[in-house]
Structures are given as C-alpha cells and as structure tokens.
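First up is the structure itself, then whatever we jot down about it.
Left out: one protein chain. Kept in place: all the others.
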Amino acid sequence: MTSRPGDLNDLMSKHRPGYALPREFYTSQAMFDHDIDKVWNRNWIWVGHESQIPEPGDYFLFDYGTESLIIVRDRQGDIRAHLNVCRHRGSRVCTEGAGKARVFVCPYHAWTYELSGELRAGRDMGADFDPAKWGLLAAQVIVFQGMILVCPGDDAPPLATALEQLAPLTAPFAFEDLKVVHEARYPVPANWKLAVENYLECYHCAPAHQEYARSHTLKSPQQMAALMPALQERSAAVGLPTVELNMTGPDAIAPGADAYYRRYPLFEGYKTGSRDGEPLAPLLGSLTGFDGGATDVSIGILNFFLVYSDHAVGYRFVPRNVQETDIHVVWMVRKDAEEGRDYNTDDLTWLWHVTSQDDERIIRHNQAGVNSHFFRPGPLAEMEWAINDFYDYYKKMIATA
Amino acid sequence: MTSRPGDLNDLMSKHRPGYALPREFYTSQAMFDHDIDKVWNRNWIWVGHESQIPEPGDYFLFDYGTESLIIVRDRQGDIRAHLNVCRHRGSRVCTEGAGKARVFVCPYHAWTYELSGELRAGRDMGADFDPAKWGLLAAQVIVFQGMILVCPGDDAPPLATALEQLAPLTAPFAFEDLKVVHEARYPVPANWKLAVENYLECYHCAPAHQEYARSHTLKSPQQMAALMPALQERSAAVGLPTVELNMTGPDAIAPGADAYYRRYPLFEGYKTGSRDGEPLAPLLGSLTGFDGGATDVSIGILNFFLVYSDHAVGYRFVPRNVQETDIHVVWMVRKDAEEGRDYNTDDLTWLWHVTSQDDERIIRHNQAGVNSHFFRPGPLAEMEWAINDFYDYYKKMIATA
Partner (left out) sequence: MTSRPGDLNDLMSKHRPGYALPREFYTSQAMFDHDIDKVWNRNWIWVGHESQIPEPGDYFLFDYGTESLIIVRDRQGDIRAHLNVCRHRGSRVCTEGAGKARVFVCPYHAWTYELSGELRAGRDMGADFDPAKWGLLAAQVIVFQGMILVCPGDDAPPLATALEQLAPLTAPFAFEDLKVVHEARYPVPANWKLAVENYLECYHCAPAHQEYARSHTLKSPQQMAALMPALQERSAAVGLPTVELNMTGPDAIAPGADAYYRRYPLFEGYKTGSRDGEPLAPLLGSLTGFDGGATDVSIGILNFFLVYSDHAVGYRFVPRNVQETDIHVVWMVRKDAEEGRDYNTDDLTWLWHVTSQDDERIIRHNQAGVNSHFFRPGPLAEMEWAINDFYDYYKKMIATA
C-alpha cells in the first residue's frame, strides 16, 4: 500500500542525463507523496518576510502538499516554525491562515502549546505523562536579511556558508527593509516540477513571454552578453556588485545548499520591470540610481527572487497534488513606500501578472503532453542547463532513505 | 494492481498500542477499499427502523462506500436485505432511493427478482440456465426492537447473546414504537475511522462542544460519577435499569458482537437534550417521568444511539471514499407523537445539529493534520479507552483473509 523502492530504482535508471525526466515522475500519485516526503520536507522553503509578523504572537500558516507550518514570532521576538500537527492525535492545531496568538490551542482536545511550541500541559493525560516530550515538532528557521526560510525536516542543507557569500551581494538592496505589498496565486494543473523547470530556463521566454522578452535580455544569451559590460559600469556606479555568484548544482557547498546571484541588463529604455520602462517605486536600500539591470537570486533549490532597482519579486511553486501546483508571486517594495504616493500596485504587478498567466498556460500544456504514453523525454537546450542540475539534485534526494 | 498483504503487515506492526493509528490507515486508497471489503462488509450496520417500510414491497436503499443494499419488506411481512447488484452483469437493480415495489426489475436486461430476492426467470438465457442459482445475494438481517441491522457478508458476528442481554435494558424505551422524524447528513472530508473515533470519546466534548458540554456530564468523568447515585435513584423511580452493560472489546462474546448500555446524568435543570432543558417530546415507552439522564447504547462496532427520556438519536459514520464520510444523524420519537402538537422538529434537532457541525469541523482538521508526513501518532488519554478497543478489533478484521 506504499510505494516500492524497486520501482523507483527502475524509474531513476530510465532517466537519460541531458534529457527531460520520464513521464512517471510527473504522473504518479505515489511519486508525489515521495516528493513531499523526500524533497519538500527536507529543503529550505522561503515562506515570507519577517515584516509580516512584527510582534510576538503574530503568525501565519504556510501550507504545501499534505503539510502545514505555523510561522510565528515568539515571546523573545524570535521567529520560529512549528509543524501544524497536534502531538496527540494529529489534528491541525492552528486553523486560521494568519493572526495573533498567545498560545496555540488544538481545537480537538485543547492541548495547549506555547508560542515556542512547548506543550503547556496535557489535560487529563495521567501522572506518567511528561509534557516536555510532546511539544510541536520544530522546523528549522533561517532569517536572511528579513527573508524567512524554513526547513521542516531535521537534516537541513547547510546553508550558512552560501548565505555568507550571498549577503554582501544583496546587501545594497536591504531586503530587511522590504515589505510585502501583493501576493498572487496562479493555480496550474501540473506537477510542481514542471513549474520549477519553467522558472529555471529562459529558453521559452522569447516565444512565450512577449512583455518580458521586450524588456529583459535573459531571453537571449547573445544580447545579454553584448549589453553586460555597459551594465556593469552602471551597476558599480549606483553601488551594486557586478560579480556573479554561482554556488549551484555541482558548485554548491552541499546538495541543496545552493545560492545564486547575477545582475543582467534590461534593454535600453527600461529602468525596471515596468510596462513603459519607467520606475515603479522608490529605489531599494542604498542604491543611488537606476542602473537598468535586474538581479536573479536563488536560495536553496526551491526559492527564487528577481530584484529590480525599485522592487523585488519572489517566486514559489507550491505543490498541492500530483498535478496541481500554485505559482506564488510576491511583490515587495521598501517598507517606507506608500501606496498611491510612491507606488501603484496595479502598475507594480503588471509584468509578472501577465507573465505568470503565460506560464500557467504553457506549464498546463506541458503537463497535458507529458501525460501521454507516447511522451519520450527530449534533449535539453544549452539555455536549459539549470534544469539538468535540478534533476541531479532531485534524483539524489528521492533516492535517499 | 491490488493491495499487497506484505505492506499491510508492515503497516500493522507500525501501530503502537495505546497510541493513534499511523497515517497510512487514513490516507491510502487501497486501505479504504480494504476497509469496505474487510470491515464494513462483515459487520452489523444499523440501516433504519422497521416503521420506515410498514407494508410488503416497501423498500429503501442503504449505500456505503462502493456498496448498495436493498432493505425491503417481503410478501410474508419479513424484512430482508439484498445486495443491489444484478447477478447477470452487475448493474444496480434498484435505482430509486426508496419506494414500493412488486418485484425488482434490473433496468439493464430486465432480469426480474422477487421481493425475496429470487430470480423469477432469466429471459432468453437458454435451456441450461437455472434461475434458482441466480437470486440476489442476501445480507443477513436482525430486527432488534424495531431497529434494522444488516450484515452483508456471510460470517456475521454472532450478535444474538449480546442482544438478549441488551433487550431488557432498552425495553422501557420501546424502540419498536419509535418513528424516524428527521435524518441529517453531514459530509466531512475525512476517513470514516476518524469519525468513529470522534464518537468513541468524550475527551473532546468540553473543548469542542459548548452546547453539549453545558448539559451532559459525559465530558467529565468526575462530575458524572458524582451525579450518578442520584440519577440511579431517579431512573429506578421512572422505570429504567441502572446497570451498565459492557460487552465490548475484550468483554464481547465474539469480535464484532459488541453491545453497550449505560445511563448517565445530565446536569441539573436538564430533563433531556434540549436547549433549555425542558422536554422535547412525549416520554418514550413505559417511562413514568423524566429522570434527567441519557443512555448510550451501541450495537456491534459501527452503530451508536443516544436515548433521552423523550427521544432517541442514532448515529452512523458512512464511508464514501478514503477521505469522504457522511455523518448520519437520525432523530426518533414515539410513533404516536404529532409534529406541532407533541414535538417541534427544529427544537428536537437543535442540539445534535450544532454538535454535529462542531464534529464536522474538528474531524476535518484531524484528517488535515493526519495527512502530514510529520504526523506521529500520540498517546491516547484515559477518556479515549474505547478507541483502543476499536483499533484492536479493526486490526483483527483487516488482517483476516
């Protein structure tokens, strides 16, 4: 009644490096359950920004697949993450998506947990019962420049070194001074891996994203290379690092401990990711001007950011079921910016709203075709190199006990 | 393409007595199919009251999981239950939920069955065809004081002795003189076992059921014990037995042949399970007054009743799919009571309507949490002892061929 490792090995051996994954990775319910257990539950997940829970007791839930996490600021002001599963008979402990709590009381039998996750007491559990053993399971937490990353399982990829390297590069953006001004969810009837793969390559950008391709050179390695030297001069001038940090795939310190930073040029006339090229919000952090660039940042395997000079966009591809995924897009501007005066949400979100709608469509069609028994994984293009790394890591994770 | 006993044994061995069952028992589609086949199809199910089919030919269907039963009064006036599956190519024979029939004609090829289940004739089936061999499969039937219990499979738990013991205890209520006045169904996105477990313990009553807890002492063993002697005097005075009958779990005559009877006190001021404590309907059977008590009755493993002095409520937790269950609540009063004059349905059903809505919510959250890969079955409280017995029996049933 559970998946059999024998089959999994067969399946793994069917994958030819440099090619897409075989069909079953995207169609099997047992494989989906495995993905949650082996991949999502053991990797760093970006769940939000610390400005979303400023005070002790402030919390929000982050749900994916079969899992639910409580992200909460405790009485000491530290951010913690708890598995939202009562230690008694397993009920969800917290059922509101966000709020302010003094304690978490399970709605079933009223087992009551501190903000720190400790069980206060087990009502009528008898004399032998030791509450100290029955606190909420803790997920690991890292707050990187205000960005909250959690890893539900025990063996979290060791991210510290990568973040140390990344920190000076992103410092000028002052992520810690951002606030979330809009979150959108685009449900797509496809496996989460197809959504991640979609984000990992810009081979599709020219044909599939008219608006993005008009302003972003990433769609064309040649054009990007040609415009890079001029950008690097401008970036340096406004206070931004121009080096690339690639600690991903084989260059990561440990599997899953990936970090990536690269600033690349927008086309002439574009100061930021806006419809007309004009600014959308006040400059981030310590920037002294618009350099006409955009920065790709990734942390771990599952978390992606695109940082313009005046706003940042975060992306997550949250599994719901074997062929149901929510694309989360999160827009952030500096915390002291004011809607109406300093930015306009409709303008701010325009580009990645239309681009995400495109992605929903193409990922959906990708899944439909992959479902065919006649799907034969084809060769990846040079521009899809990051997908190869993703496959390598993914296969490593699901193969471990 | 079917479930593998090997896995099942692994799974069984993972269960630690005194703790909740492991996740897979509540999440596996194969296990659900197994539950229907091994548990529901081989146990006594309370399907209704004989007053619902007073005349020969009167029938109703009872559906659960993948199964359907025809409950019918035959020409001799006896109540029978047939598997609602044509013996030819398997069509449902009867497709209306209730009605009056002279025969059952399969809508596909018109194979025609008597009320007794016998096949009248097989149209154009050739000379060698013997209709006597192709009657509808019969479920076993017991009518206990008007309550219809059926067991679809052949090896029904031997209930006779338990019902003999139970009969004098429930006799004063005159179940045979009840009528059903309202049935409600509360669909809950959870496995049926979580719904049964919920009914089996009142550890959750205090935190989860404000209205019930105000009037029923079952939520507190201490308070119940304190008020019990006074109740027993009052019960005896109105003609009700005060003994407890516990032929359940290890005390049952045979596995699945369980019976239970216990009258427990309501809080002062409550004559019955009403909003204000006042009577809801005429006294049942031979009762001479309100004793301020309520009786828990259970028959077999799956069937529960709560009997107040003036009405009875029946509960079933009907599996639909691995995480879909219908909570059935059935209200009964004496057959000669008249709506409007003797009882008011809205008042009558108030308590268990609000209580069932609470249960729907907490069972739903229980399933959501149990779905997590991080769910670790926790220790049961003393007040949850009946769940232990249920697990023991359940494991016995699914382990047998």
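Chains: A and B, in written order; residue numbering restarts at 1 for each.
Everything below uses one rule, namely that a residue touches a chain if its C-beta (ideal position, glycine included) is under 8 Å from a C-beta of that chain, and two chains touch if they have at least 3 such contacts.
Bear in mind the structure is a predicted one, so any value in this text is a computation, not a measurement.
Trainee: Touching the hidden chain in the complete assembly: which of B:D37, B:E211, B:E324 or B:D347 does that?
Mentor: B:D37
Trainee: Write down which of A:V143, A:A184 or A:A206 is the residue touching the left-out chain.
Mentor: A:A206
Trainee: So that we can see where the missing chain sits, which residues of chain A does it touch?
Mentor: Interface with the chain not displayed, on the chain A side: 3-4, 7-8, 10-11, 20, 23-24, 27-28, 30-31, 197, 203-204, 206-208, 361-362, 365-366, 368-383.
Trainee: Please identify, in ascending order, the residues of chain B that touch the omitted chain?
Mentor: Output for chain B: 1-2, 36-37, 41, 66-68, 83-93, 95, 105, 107-110, 122-126, 129, 134, 137, 152.
As a working rule, only the chains that are shown with their structure count from here on.
Trainee: As a quick test, compute the distance in whole Å between the mean CA positions of chain A and chain B.
Mentor: 47
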